[in-house]
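The complex appears here minus one protein chain, its other protein chains still in place.
Coming up: chain A.
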Amino acid sequence: MAFTAFASTPAVEQAPKKRSFIALVLLLPGILYLVLFFLTPLISLVITSFQQPVLDGDIGEYQAGFNWQNYVDSVGEYWPLILRAFGFALVATVLALVISYPIAYVIGVKARRWPLLQSLLLTLVIAPFFISFLLRTLAWKQIMSDEGPIVQALKAVAILPSDGHLTGTTFSVIFGLTYNFIPFMTLPLYATLERLDLRYIEAGADLYASPFTVFRKVTIPLSMPGIVSGTLLTFIPAAGDYINASRDFLGSSSTAMVGNAIEANFLVLQNYPAAASLSIVLMAVILVIVGVYVRRSGTEDLV
């Protein structure tokens, strides 16, 4: 810490004291973009979340108001779905990390000597993106269907009871989330591990640390930025996902997540205040969780 600060001191002194007009102009597109596509929708969302129904109005008719009761109602009604969303997202994130780390390590460290192999493996990780993820999820639904090979095999070895099934279960939803977000975990991990200085690992071994200790004390801390950004890129969208848990894909009415409740309130019930308040609650909870997580994992430089 001290050394970093020392090294950057001259740079700080040379920084222009006057606010630069050019810099403002250069920032303008970015600020405009944020205002238009983030701030405006966000504010409109907040306003919607406080709306109240028009007396004797038709379906989907709401007027401006300060009906904070919307929050109480929607959380009271859907709290199990909120909990389930975060539970599923957490499990999927951990699974994705456990699966992705070895992949990223092989590509980023072991395959360093063979650039061709490295790019080939990377392509394989990215390849699923070439097909729409809706199609891929539907394909999994087909593969896991009752008369499909997986269920038949599991039944044959008595892992699944004879009336058991995979689609529409907690398993299939978490599977779908994990599968769909693995590339988002692998790529940041790869980016960090690719720059891992192998001399540190050698040094660790020279100091008589076992391979496991070296991994725990050297490799993991050095790849922490990758782990943090990978888990964030997985956890945040997974918590709000409504495709995998949708009844049309891998879910059923017993696996609905908060995203499905927001979708149903918005598109079917036309209860916009409920949908908006649920979205804001979801955002707020994610913000808190992520804030605590980033602080505790000690990578402030990352964000």
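Heads up, the rule we're going with is that a contact is a pair of C-beta atoms (placed from the backbone, for glycine too) under 8 Å apart; a residue touches a chain by one contact, two chains touch by 3 or more; residues count from 1.
By our rule, contacts and distances are computed from a predicted model.
> Leaving aside the chains on screen, match the unshown one to its UniProt name from "Spermidine/putrescine ABC transporter substrate-binding protein", "Imidazole glycerol phosphate synthase subunit HisF", "PadR family transcriptional regulator PadR" or "Oxidoreductase".
The record for the missing subunit names the protein "Spermidine/putrescine ABC transporter substrate-binding protein".
> Looking at the full complex, which residue from A:A64, A:V98 or A:V292 touches the chain that isn't shown here?
Selected residue, touching the omitted chain: A:A64.
> Counting contacts across the full complex, list the positions on chain A that touch the omitted chain.
Against the left-out chain, chain A lists 1-2, 5-6, 8-9, 12, 15, 31, 35, 39-40, 43-44, 47, 56-60, 63-64, 77-78, 80-81, 141-142, 145-148, 163, 165, 167-168, 247-248, 252-256, 260-261, 264-271.
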